[in-house]
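As structure tokens, the structure follows; a few thoughts come after it.
And then chain A:
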Amino acid sequence: MSATLPLLLGVPTTGAAALAVVPLSDRAAKALGVVATGATFLVAVVAATRFDYGAAARLQDTVDARWLPAIDVRFHLGVDGISLPLVALTALLTLLCAVWTCGSVPEPGRVRQLLALVLLLEVGVLGTFVAADLVLFFLFFEVVLIPMYFLIAAWGGPGRGPAATKFILFTLLGSALMLVGFLVIYAAAGTFDMVALADRHGRGIGAGTQLLAFVLLLVGFGVKSPMWPLHTWLPDAHTEAPTVGSVLLAGVLLKMGTYGLVRVAIADVPDGARRAAPAMGVLAVIGIVYAALACLGVARSRHGDLKRLIAFSSVGHMGFVLLGIATLTPIGIQGALIGNIAHGVITGLLFFLVGGVKDRFHTSDIEELGGGLLAKVPVLGGLTLFAAIASLGLPGLAGFWGEMLAMLGAYSPAAALSRPFFVVLMAVAGLGTVLTAVYFLAMLRRVTFGVVVGRWRDAPLPDAVAADLAAWIPLTLLALAIGLWPRLVLGISDAAVTGLFR
Partner candidate 1 sequence: MSVIQSIDYAAIGPPVVLGLTAVVVLLLDLFLPPSRRGAATWIALAGTLGALGFTGWLATDNARGTFCYPHAGCAYVTDDFTMFFQLLFLIVLVVVLLLSRSAIAEESLPTGEFHFLLLSSATGMLVLAAGRDLITLLVALEVVSLPAFVLVGLRRGDARASEAALKFFLFSVVSTGLTVYGMALTYGVTGTLQVDGIRSALDGVHVAGGPKSSLAAAAVVLVVVGFAFKVSAVPFHFWTPDTYQGAPVPVAAFLSTASKAAGFAGLLVLLFDAFGPYADVWGPVVAVLAAVTMTVGNLVALRQWHLVRLLAWSTVAQAGYMLVPLGVAATSAGRDIPELKSAGEALLIYLAIYVAMNLGAFACAIAVMRREPRGAITDLRGLVRRSPLLAIVFALFLTALAGLPPGVAGLFAKVVVLREAVHGHVTWLAVVAAVNAVIGLAYYLRVAALMFAGADDEEPVRAPTVAARRSPTVTAGVSISLAATLGLSVYPQPVFDFARHAVGVTNAAHP
Partner candidate 2 sequence: MTGADVVFALLGVVCLAAAVLVVTSPNVIHAALWLVVCFGALAGCYLVLTAEFVAWVQVLIYIGAIVVLMLFGAMLTRAPIGPQPAGGAGGLDSGNRPLAALAGLATTGVLGTLVISAFRGAYVDIHHTAVGDGRVIGAAVFRFFVLPFEIASVLLLAALVGAIVLTRREVSDAEQADRA
């Protein structure tokens, strides 16, 4: 029993409640937001320092209390090597979002409510990552929906209403089916306890039941991830969401889906996973290529939106993550986990940068921006260049490891899977990496390079200010650090991942 995890959830909850109830001034609200997210981050850091890296496969810092014995639900929390990096990432990104908000509040203001929702969101995401009971997991999984809905619907762009609705309906559809999947598992295994379920490796659950459960979970988590063709909510949501919304959506919300696949689907119904993995792999790969082509289309189209492009790129990146999971190998799953983190860092950075662009140019339309970012705002432009390069999976930066390990996993998939089939998937995914480079470069070519068009030439646009840099630099460094020293993530999760297959 330790207080770390309750604190991890309690601090942002308290912060959210305080922000929601106490009528603070904007300044005070911003300060409180930073303090609350910062404190949460500190708690996460404490959790990371307390963590016994030698036993990363074991759930640590656990809290396990009776809650609803009538439906076998326990208040059971814990972190292990798989969840710890995600917890840290979430806490970090939320903190950066709060910092960023100090510098730039999206229309129509109301920073207090905004930050309250961000904190509530953080509770949901952190809770999802530390929950060790399926119902609790589901509860936290759902907690994020409403705040994100309002983040989009209240602070979003011109098409926010339908985008927010699509987001929430789509993800709820997924999570509702996911709940059915959980219940199928429960019906067969008789417990909601994720540790017990994972230990049991699906023993005693019939093959048909496992497949059913896995498919339901795949749809549920697939919507969140998002997996092609369940992704269509994502581009709209990202395009319309305010910067912090996009950052959190891409940076942490999507991770809940892939995390769930690893934590629940693969661990609890491995036999179902084995049978569905080829299909999952195919969808993942289609997603990779499809997203890349869509991005290319956006990057080249007359009125392409930068945020839409990055949103689509998320579909592709998460395709790699899903491919890694579909291989059912430790390597693939390691790839999925580091891919998760890398995508959170890099795409989070990209969305921050686009947010910076939007703050200055009041548009994210590629055609209207016209190019020459490097000339007009060199730091912003340069970081955009860096983030795009990182995002296209350049070795030495964080994005590489996820893609590489996913493909390496596909090269030698789990014994039960057809190797030639997965090698074909790997090859197609490789094609996707090329296309990814193509569209990012096409985007850079139109946006960061080139000459500044007339309407911006004399506009006094500031380059990065302190709040910007505070949000950008940590992510930049992290992308570099993870890229060069992937042990930062892989080292933590290794034991836990290999434990999944023991």
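We take it that contacts are C-beta pairs under 8 Å (C-beta built on N, C-alpha and C of every residue); 3 or more make two chains touch, one makes a residue touch a chain; residues count from 1.
A quick word on the picks: all candidates are chains of the complex that A comes from, given by their letters.
Keep in mind that what you see is a predicted model, and the values were worked out from it rather than measured.
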Need the partner of chain A in this complex, chosen from 1 or 2. Which is it?
1
Along chain A, where are the residues that touch candidate 1 in the complex?
67-71, 108, 124, 135, 138-139, 142-143, 145-146, 149-150, 153-154, 161, 164-165, 168-169, 172-173, 176-177, 179-180, 183-184, 186-187, 212, 216
